[in-house]
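Before I ask anything, here is the structure I am working with.
The complex is shown incomplete by one protein chain, all other protein chains being positioned as in the whole.
When the chains are written out, they are named A and B in that same order, and each has its own residue count from 1.
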Amino acid sequence: MSAVDATTDGLAAPKRLKRRVAWWKSAWFDVVQFVLLSGLLIWITWRGAASMDYRWQWYRLPRYFYRVIDGELIWGPLINGLFVTLEIAAWGMVLTLIIGLITAILRLSESVGGRVLAKVYLESIRNTPLLVQVSIFYFVLQPILGINNPLWTGILCLAFFEGSFASEIIRAGINSVHRGQWEASTSIGLSKTKTYLYVILPQAIPLMLPPMTGTLINLIKHSAILSFVAVFELTTEARNMIGDTFMSFEVWFVVGPMYLVLTISLSTLVGWLERRVRRHR
Amino acid sequence: MAAPSRKKRRIHALDIIVLAAVITLVGYIAYRVDSVLVYKWDWSAIPSYLFRWDEKTGTLVPNLLIKGLVTTIRIAIWAMVVASILGVILGIARTSERLFPRLVSWAYVEFIRNIPPVPFLFLFYFFISSQIIPLLGIDEFIHSASPGTLTVAEFLFGPANLMTNFVSGMISLSMMSAAYIAEIVRAGIQAVPKGQREAGQTVGLSHFAVMRYVILPQAVERVVPPLAGQFITLIKDSSLVALISIQELSFLAMEIAISEQRFFEVWIFTGIMYFVVCYACALAFGRLERRMGAYRR
Partner (left out) sequence: MARNTGDNAMIRLEGVSKWFGNFRALCDVDLTVDQGERVVICGPSGSGKSTLIRCINRLEEHESGRIVVDGIVMDDDTKHIADIRAEVGMVFQQFNLFPHLSVLENCTLGPMKARGIGRAEAQKLAMEYLEKVHIPEQAGKFPSQLSGGQQQRVAIARSLCMTPKVMLFDEPTSALDPEMIKEVLDVMIELAETGMTMICVTHEMGFAKTVADKMIFMDAGQIVEAATPADFFSNPKSERTKLFLSQILSH
């Protein structure tokens, strides 16, 4: 940072002049403060653990990721749990999109029955906790519908939950296309379906993409609630590990960042998508 | 509950398709329940879990489900209060001119929003109940409190024997909700036009006075509606603390379902209870908002 005094002759100064900033006003000082605060929090946590006579056993963790037996790589429970979480997110996203699309179509349709059904679905999802929905899916609907894999009950439940948000995103995306586009398409003789296909959706889908990625992030976050029922995703595996080994801190300090890496990399993707969409508008 | 399944077909016949889909699904469920599972519905146990007859006093007293609902509402209200205080501070920090408060607030909000609530609750509950709760001295308070104070405390925080449990669940929930409230507050403050701050400065107000008399009063109007929504979210999210054994509605429903072996009835009824509370709140807040909106402009 170049600090030149304010009385310098402006004509002779081709470069930008910056007044001297007091050290306690500079951005660096703020960053240092922040680092110190973070350090303090870590220290408090560590002191807290020490005061409970907590025995750190980090060395026991690696084998919960993977083991090599007879030259063969075997994934540990944490990696297996991560795979299940990703599987839930992937299938969940597909189903979420289908449910969201159907609901959006029903809501935008002229059919009274369709709109009522969509409304009943949306209100019952919005006004009950996800945990209760999971319970109803697992304890009530699973036996009634004869689903024999709790994983699929979980995926179905999450898809119905996120589907309510997805339908909102789809509806908002379609509604955000200017009314004049409908009028223009009608005037050149396109049917309603063709207007959707060739005029409305090509404009609406880029707008839906960033919030849809947000829905995917939520799927990952909310999949942790399936540890409540017997779905062996990441959080369930973590809880089982704690039950076996009592390494609460180590396990959560590892599982938390695993989720963080997943969600933050997706958020970064959302940010990138949003910038791209804006550039094209 | 809704029978949420349907098929996508032609638009013009949509009504018939929807009707057919719903009838098919309801019929299939009835067939499965009656003929395959041979399940006998029995709702008779539910009312006794709402209220029971107390032989000693000869009155009707609330039983588990109502007690659970009261705990749920209690925890949501307290968490809302604590989270609002924390969230307003964080939200204001987020709009600060200095980097340090912005950094702290940003780190907190992103941390909370990117970790799933369930692992977060487990970690926090573990930490709070072992570290922070002893500092608050709740146990000593309960032992030393006079019967009168204890009655007030029990009204506010629930039964004495569960108070530490309640408070740690409530704090964990508040920490989570505060991040979302911080975002609401930040958006509210940033929606106030820049000229307002400048006008405040030119009539000689200090930084604090501009915030207190110019920015915040205008931000409040924008913040109240989403904050009401956040309260409903809190009622729903409070069910998560069932996982850390806080005895609210979901937790007690779970216990009753297991002890009675009546999973269908108990869970459906619990869902209805939540629905009624949340939907009533949504309707009330909606009406309130319309009335506020009609007041000016």
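As a convention for this text, a contact is a pair of C-beta atoms (placed from the backbone, for glycine too) under 8 Å apart; a residue touches a chain by one contact, two chains touch by 3 or more.
Computed from a predicted model, the values in this text were never measured in an experiment.
If the hidden chain were put back, which of B:214, B:232 or B:249 would touch it?
Only one of B:214, B:232 or B:249 touches the chain omitted from view, namely B:214.
Among B:38, B:135 or B:203, exactly one should touch the missing chain; which is it?
From the options B:38, B:135 or B:203, the contact with the absent chain belongs to B:203.
So which bits of subunit B touch the chain we can't see?
193, 195-196, 198-206, 209, 213-214, 217-218, 221, 296-297
Just so we're on the same page, only the chains that are shown with their structure count from here on.
Please name which positions on subunit B make contact with subunit A in the complex.
Answer in residue numbers: 1-2, 4, 6, 8, 11, 14-15, 18-19, 22, 29, 32-33, 36-37, 98-100, 103-104, 107, 110-111, 114-120, 122-123, 126-127, 130-131, 232, 235-240, 242-243, 250, 253-254, 257, 263-264, 267-268, 270-271, 274-275, 278-279, 282.
Tell me, which parts of subunit A touch subunit B in their complex?
Counting only subunit A, the residues touching subunit B are 27, 29-31, 33-34, 37-38, 45, 48, 51-52, 101-102, 105-106, 109-114, 117, 120-121, 123-124, 126-133, 135-136, 139-140, 143-146, 160, 192-193, 220-225, 227-228, 235, 238-239, 248-249, 252-253, 255-256, 259-260, 263-264, 267.
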